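Missing here: one protein chain of the complex. Every other protein chain is in place.
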Amino acid sequence: MRRRQFPPQSDLLVLLLVLGALVALFGLGTDGFLGKATLGSIANRIPALMLVSTGMTLLMVTGGIDLSVGSVLGLCGAAAGVLMVDDAWGLGPALAASIALGALVGSINGWISVKLRLPSFIVTLGMLEIARGLAFLATHSQTKYIGAAIESVGAPIAGWVVSPAFLIALGIVVLGQLLLSRTVFGRHLVAVGGNVEAAAISGVAVDPPRIWAHALLGGLTGLAAVFNCSRLGSADPNAGVGFELSVIAAVVVGGTSLRGGRGSVLKSLLGVLIVATLEAGLVQMGASEPVKRVVTGCVIVAAVLADTWRRRT
Amino acid sequence: MILRARHLTKRFGSVVALSDVSFDLRAGEIHALCGENGAGKSTLIKLLSGVHPYGTYAGHIEIDAGEARFRSVRDAAAAGIAVIYQELAFVDELTVAENICLGTEPARWGFWLDRNQAQRRAAEVLARFGIALDPATPMRSLGVAQKQLVEIVKALARDSRILILDEPTAALAEHEVERLLAMLEELRGRGIACIYISHRLDEVFRIADRITVLRDGATVCTLAPAATDASAVVRHMVGREIGELYPRKARLRGPALLEVEDLAVADERGRQRLGGISFALHAGEVLGVGGLMGAGRTELLMHLYGAWGRRTAGRVTLSGRPVPGEPASVLRSGIALVTEDRRRFGLHVEESIAFNLSLSSLGAVSRGGLLRPGAEQKRNADCARSLRLKADKLSAPAGRLSGGNQQKVVLGKALLTGPRVVLLDEPTRGIDIGAKLEIYRLIDGLRADGCAVLLATSELPELIGLSDRILMMRDGAIGGRFEDGAAIRPEDLLRAAIGAAPRPGRL
Partner (left out) sequence: MRVILAAAVLAAALAGAGCKPSATAPASNTQTAASPAAAPAPRPKIALVMKSLANEFFATMAKGAQEHHAAHAADYELVVSGIKNETDLGEQVNLVEQAVAQGAAAIVIAPADSKALVPALRRAQQQGIVIVNIDNRLDADAANKAGLSAAFVGPDNRDAARRVGLAVAQKLKSGDEVAIIEGATSAFNGQQRRAGFEDAMQAAGMKVVAIQSGDWEMDKANTIAANLLSAHPRIKAIVCANDNMAIGAAAAVAAAGRTPQVLVGGFDNIAAIKPLLSAGRVVATADQHADQLAVFGIESALAVLKGAKAGADRATEVDIVTAASATGPQPRP
């Protein structure tokens, strides 16, 4: 008995349709939404979310999860801020340091989860608190103002609408998708997440892919932290509070399963766009903060339901 | 006549699963239903048991000369039909009594569970059928065969008159099969009718009053066992002439590749599970490993692959070099394993066939970590062809293939690593006869190519038919060694497995 099967391309189309519908809805319902300025402002506010969603997709494919990304965002941003302001580092070295710090934290998360066989949910929950505390310690609980040195990354390029941050993030999204679908590493991620016992029997080393996925996510978070700082011209120790939920929401809306094995970086990007467009549109329509949260929450639940229903048929 | 099915037709979209099937069942009859996987047996059972309710199929079902319109499984159960599935439906956490009363729990005032009443009821039913089992035993501590008996008792406790058993002996050892068949015969004496679905024709011929063969969703014929024989039934099932069931064996034995000396292995709790195992496996031969459930066949194979157990003594070498201790390295050294539980250990059921085939040998179709899709696709296509894999496209999920094709995929994955030694654990379990033949052909092909094959199987005919030599395991040790396939008699093997007085045999 063959069940009717939706081809995988159809999810991509569905996501595009939803995005298109949202854009059309808000475009008609408010003025100015379809303009370069609004779409540009959406594009420039999402690079951090794009980067971390890419990393989170790869990690969730292996069946892991990282709840500490918001705190790590704050911590790496704080580190970059402190280095640039107190130690007069340039943007380049500070960026490298932020990425390295993020990768280090990610590796720690990964190593503890994998080698000590603890659920990554719990381990990263602990790291969420640790990293946030460290961020506050590093900045003495104050916003550290950096100034023009960091702003160029997040500001729109003259003449274009989008910022360098957006373009870099887009490039990394593409690389992430290629990593997942076209490399041996990507295959191993899917194998470990889909059925770790079968993967082990098939000769796949099951620990390294998971640890690397954590580290990669951490590094991307470090990069995202600098992008985030450039929008404020400062390092805010409170940056990223609640960020992990936005990331997970975007990835889930994009169709990656929380149970591992299935995932697409590209679809997560669409998830990011949908969530960001939804928020921007709601603000444009004058919706209050509570209403925004209720609506966004409903969309996420609807996305998960749609995904589950589709799997059953 | 207790049950009559007339002109049943069931479609799923454009696929016709049953086409004008008619079937009847008398009271006190054991009626066997035979057919390959995909022949429609499961669908027929689902119709009869209410899984596909009235209205989703054409044709009618009559019970006791009245039309049965089951709207749900409950209706069917109320009409006296109970199904005992291959995947047993019990709750491990509860006791025997609680499982027997599941769904019909005795309760005071409607919701307060009456444990004593449940125990009494269970004890009474167990006694009625002569089963010596304490109702307070937790299900978890029972063996598969006993769990199955509890399933049957549960069905009988509901005053079922028609039992449908789906491959009941697949996971049982010889003596457990005996007990089950005896029980069914007793039930027959009490007027309970049975629909018995099985591939094991020896059992079917022993116990069935009538045999109905299904093929491609239609009834082929209904026969009395006395009027026919196994090969005729197989012919009806497969629809074509089959030559010898097992391929001819020519002696091809080469040098010893895998040598096991005095191997002793303990499990993670420190209990000794294998002891004193010594043998040599040669290129170009199939060494069969037989034994009852729990004898240690799977443990041996998994340990050789580095996937189970801690070695406490002995050596394992491949062409003189010690074999590594974990699967990835073992695979690289040229030993491949096809596991017993293919859905759990063998396949990624949600991923595509192509994904599964390539997984153990991605290095061969990639360069510097980057996959080469063209090379991968070609290699997979070639592999699928040589395996005669029946699938529309290799991008379809592996979980949707039939059991036989799934097994081919697992085998293909192992073979693509180019192994010199292949360890096979129950390679034809749960597979229909047509696919079995193909796997036998593949195994023979491996022999011819100079591979060394270690074949663990619980089906004696298969063991004798395929192996050049046989080791019979018993309680973690080797209970008997047998050379020269043709002269081996099943009774001798069984004796070695059980541990009766050993007959003289050569090493």
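Should a chain be cited, it is by its letter among A and B, assigned in written order, with residues numbered from 1 in that chain.
What we mean here is this: a contact is a pair of C-beta atoms (placed from the backbone, for glycine too) under 8 Å apart; a residue touches a chain by one contact, two chains touch by 3 or more.
All figures in this text were calculated on a predicted structure; none of them were measured in a lab.
**Student:** Wait, the hidden chain, what does it touch out of the ones we have here?
**Tutor:** Taking every chain of the complex into account, the missing one touches A.
**Student:** Out of A:Leu16, A:Val196, A:Leu245 or A:Ala306, which touches the unshown chain?
**Tutor:** Of the candidates A:Leu16, A:Val196, A:Leu245 or A:Ala306, A:Leu16 is in touch with the missing chain.
**Student:** Would you indicate which residue among A:Val161, A:Val196, A:Leu245 or A:Val295 is in contact with the undisplayed chain?
**Tutor:** Of these options, the touching residue for the absent chain is A:Val161.
**Student:** Which listed residue (A:Gln177, A:Ser202, A:Thr221 or A:Thr256) would be found touching the missing chain in the intact complex?
**Tutor:** A:Gln177
**Student:** On chain A, what residues meet the omitted chain?
**Tutor:** 9, 12, 16, 20, 23, 31-32, 34-41, 43-45, 141-143, 145, 147-148, 151, 155, 161, 174, 177-178, 181, 228, 231-234, 236, 238-239, 241, 266, 270, 280, 283-284, 286, 288-289, 293
The working rule: only the chains that are shown with their structure count from here on.
**Student:** Averaging over Cα atoms per chain, report the distance between chain A and chain B in Å.
**Tutor:** Here chain A and chain B have centroids separated by 45 Å.
**Student:** How about chain A: which of its residues touch chain B in the complex?
**Tutor:** 1-5, 182-185, 187-188, 190-191, 194-195, 197-205, 261-262
**Student:** Any idea which chain B residues touch chain A in the complex?
**Tutor:** Chain B residues touching chain A: 12-13, 15, 17, 43, 305, 307, 327-328, 330-332, 337, 339, 344-351, 355, 358-360, 362-363, 366, 369-371, 373, 396, 400, 413, 417.
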